[in-house]
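The complex appears here minus one protein chain, its other protein chains still in place.
All chains are identified by letter, namely A, B and C, in their written order; residue positions are counted from 1 within each chain.
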Amino acid sequence: MGIRVAVAGASGYAGGELLRLIAGHPELDLVTATAHSQAGAPVTAVHPQLAGLDLVFAATEPAALADADLVFLALPHGESAALAAALPESVRVVDLGADHRLRDAAAWSRYYGGEHAGAWVYGLPELPGQRARIAAATRVANTGCYAAAITLALAPLVAAGAVAPADVVVVAASGTSGAGRAAKAHLLGSEVMGDLSPYKVGAHQHVPEIKQATGATSLSLTPVLAPMPRGILATVTAVPTGDADPRAVLAAAYADSAFVHVLPEGTWPHTAATLGANSCHLQATVDVDSGRVIVVSAIDNLGKGAAGQAVQCANLMLGLPETTGLSTYGVTP
Amino acid sequence: MGIRVAVAGASGYAGGELLRLIAGHPELDLVTATAHSQAGAPVTAVHPQLAGLDLVFAATEPAALADADLVFLALPHGESAALAAALPESVRVVDLGADHRLRDAAAWSRYYGGEHAGAWVYGLPELPGQRARIAAATRVANTGCYAAAITLALAPLVAAGAVAPADVVVVAASGTSGAGRAAKAHLLGSEVMGDLSPYKVGAHQHVPEIKQATGATSLSLTPVLAPMPRGILATVTAVPTGDADPRAVLAAAYADSAFVHVLPEGTWPHTAATLGANSCHLQATVDVDSGRVIVVSAIDNLGKGAAGQAVQCANLMLGLPETTGLSTYGVTP
Amino acid sequence: MGIRVAVAGASGYAGGELLRLIAGHPELDLVTATAHSQAGAPVTAVHPQLAGLDLVFAATEPAALADADLVFLALPHGESAALAAALPESVRVVDLGADHRLRDAAAWSRYYGGEHAGAWVYGLPELPGQRARIAAATRVANTGCYAAAITLALAPLVAAGAVAPADVVVVAASGTSGAGRAAKAHLLGSEVMGDLSPYKVGAHQHVPEIKQATGATSLSLTPVLAPMPRGILATVTAVPTGDADPRAVLAAAYADSAFVHVLPEGTWPHTAATLGANSCHLQATVDVDSGRVIVVSAIDNLGKGAAGQAVQCANLMLGLPETTGLSTYGVTP
Partner (left out) sequence: MGIRVAVAGASGYAGGELLRLIAGHPELDLVTATAHSQAGAPVTAVHPQLAGLDLVFAATEPAALADADLVFLALPHGESAALAAALPESVRVVDLGADHRLRDAAAWSRYYGGEHAGAWVYGLPELPGQRARIAAATRVANTGCYAAAITLALAPLVAAGAVAPADVVVVAASGTSGAGRAAKAHLLGSEVMGDLSPYKVGAHQHVPEIKQATGATSLSLTPVLAPMPRGILATVTAVPTGDADPRAVLAAAYADSAFVHVLPEGTWPHTAATLGANSCHLQATVDVDSGRVIVVSAIDNLGKGAAGQAVQCANLMLGLPETTGLSTYGVTP
């Protein structure tokens, strides 16, 4: 008998990926998946890729989750806090939403609206000392998808003093699953195929999270929707403070990380290589003309950017090897 | 210490997928991967999705393969036979190429050219009695990708006498990885994105294999290249012989198959649901206007159509549970 | 001063393409574009590709259209008839919807529901004698997109007695714009990219139209949604009655057609070559194994399948050269 886990909000894309990972995880038993409008429907009616998984969506209520050992919350931003508060302290919780990421209550209210629910341990195991904090926690706030890609690229450089924390410029493109499953006209296939479109230019809600996680003091983020289902490619540029080799700084920071790969010199990350995996690929250089440090980071937004990351945190919280049930190998081509 | 396996021709798409599956397989140890022009290069230089896999391509020669317990051959059509002949009988071999699929030597020569190497046990475990034959064999000829999708859709209906074996009409569309990794102008992204293009119309080399595997006596196959990396969707139509419900015939045939799912009535297969998995999704109906039986079959051409199928056969040959190291769940979206 | 034209239902994909074609047409003046929920919005808010076109959507009402010389109706199926009936007989009308295509009232009711509005002259100029009928008409029913692709492939062969009218088997794949602009979850980019999915298998509402237009007496149509914004590739197979060369029959039928190209022998149509154009590309052969005739037809579903076809009909109705304002050249790659 394995560890009993439940997923709240399992009808969305991150929820579906959680179900897939849990179903293939050797130590976890999926006991409950909840949904709102899909409650009562077979899981496979919403996620046909899980054909063979015999489970019906329960309604998203505390009673459906309370007897699990660990609960993943994959709910829209702003909906996790109330549900989490209603769960017994003995139930471990990983929240994939934004509700418990920010320490700055004002930033929360400005970007998300409503009252701030308070910060939990931040679920990015590769940050210094973070594995231990996650392992000791019963409540963990999973990173945002952009935040995961950008923080892994930037945090070690800021921490090492290799780049200035101010004037960081980021352009990051995401596959469409990052925009969720709600039926919106601008997300139709006819609109997104063959198209690149920026959005929330000049004021993205992930900026406070990224600054908090990386130590950056000023950061411009331009997100772009790209014509592919999955993947984030983040181009992070910053002003160097000296002559440190940015690639060497990153390589040292992730020498012991199973999921973060600093690629061989001259090889640049691309998103397809991380598809379906929990990996992050990194490369860095110094720009010839401007002298800026340029770091490129690639992840699967549903993998290291959401569900994979969440399972990695859960493994730590449960005392399992960090890599249990997770792949470092992408489904490519 | 696990079972020692090698992959010959591991620099192509099917080869890369084999490496991914073997690397995640709990009982198999990947000891050798060979290539032609890439011999001497790190595997990750060709397959960046395998970052972290520390292996260098050997040259494709019998000596590099002879001490493996099992060898997968993922070579171009016509190149397997000579290599296989040079391997000790004690080494089990799964050939992903076409060399040993056909019993009809004349058909081989007509479609592939050159001399016929003789037929091996056909590697489609879901055919009646085939699991036992594969388990007893040391040489297995993996199905072609189109043949896998079409045979799973059609063979039970012909065997049951539910459809006539003559006048079968098939249109099947494949993702571009089915066309391989050789750099050809008509396979460039600029050409294939936004495009559907038929090819080998009127005379596809897979027709004899499909007829042999299904029992069809006359079959028209029109293959179409589709703008996606993976996936085959086969639409198979045939003339019914009576009133049998084609869905019921298929459901009965695959009741005990872990990888073949006949979907709930009214739900039609689509390729994305099988991405990265070893599954086949099926559905059938009778056309209102023409009275024809229509069966639709979806697979991942690199999964159930190539590498996944090959690992399934290897599991049987090695006495392992058929599903070891294989997923039934697609990476979707 | 040009000919005054209006478009009703101009906020959809076919409507947007009509606006683009009219704006580039040397003889037509776009005076009115109507919409339902978008009435009052600038046209460019819905169609950003028309930046520079200074027009606001009117509400879809007869009064907004009555003083045009010609009106295009690009409304959902079932909504054209009432609006058309309210327009003066002096206003020429091309209906892109299905309301007036079928002569068989029972077939209309079965597939579309509701009462049949009666048949108009069928808007496929390349059918024998049809140019004159269209030129003489004040009301024309534009073809459906699948019907255009399939009829151009099949009608000359049936008419010439080269194939049997019974047992025609068609599989046709369409880009997603054919499914319209309504926000539905299964049409999201995340769902359709990387995916092929059949729909309405066994009973598509276009079958009666295709039979009426081609003379086929029994026809199986399996439509497939393909991961691209535009394009239809139809694979049409039929049983030959003799030894006629199907390519020669088609070449003779379209020798004088500016928009229908029977490709050189051995060259097969593909959809991207017709993108943005009003062209149809055809090729035919006889299948080696089955003896069936196979014809492949490629169009842009919004071009020859909708808006381009409609402008071609309008040109004929207005006494203009058929090709005015229309391109035969695709936007490729």
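In the analysis below, a contact is a pair of C-beta atoms (placed from the backbone, for glycine too) under 8 Å apart; a residue touches a chain by one contact, two chains touch by 3 or more.
All figures in this text were calculated on a predicted structure; none of them were measured in a lab.
In the full complex, the chain left out of view touches A, B, C. From the options B:32, B:60, B:80 or B:176, the residue with contact to the unseen chain in the full assembly is B:176.
Contact with the undisplayed chain is limited, among C:77, C:211 or C:281, to C:281. Across the entire complex, the residue among A:138, A:197 or A:241 in touch with the chain not shown is A:197. Touch with the hidden chain on the side of subunit A covers residues 167-169, 171, 173, 175, 190-191, 193-199, 201-203, 207, 211, 218-222, 224, 226-231, 233, 235, 237, 268-272, 275, 283, 285-292, 294, 296, 298, 333. Where subunit B meets the chain that is not shown, the touching residues are 13, 175-177, 179, 181-185, 187-194, 227-229.
For subunit C, the list of residues touching the undisplayed chain reads 13, 16, 20, 23-24, 44-45, 47-53, 176-177, 193-194, 229-230, 258, 261, 263-264, 267, 270, 272-277, 279, 281, 327-333.
Basically, only the chains that are shown with their structure count from here on.
Using the contact threshold fixed earlier, the set of chains in contact with both subunit A and subunit B is C. Of all chains, the one whose Cα centroid sits at the greatest distance from that of subunit C is A. Subunit B and subunit C have centres, each the mean of its CA atoms, that are 38 Å apart. Centre-to-centre spacing of subunit A and subunit C amounts to 44 Å, using the average Cα coordinate of each chain.
Of all residues in subunit C, those touching 2 or more other chains are 175, 190-191, 193-194, 227-229, listed in ascending order.
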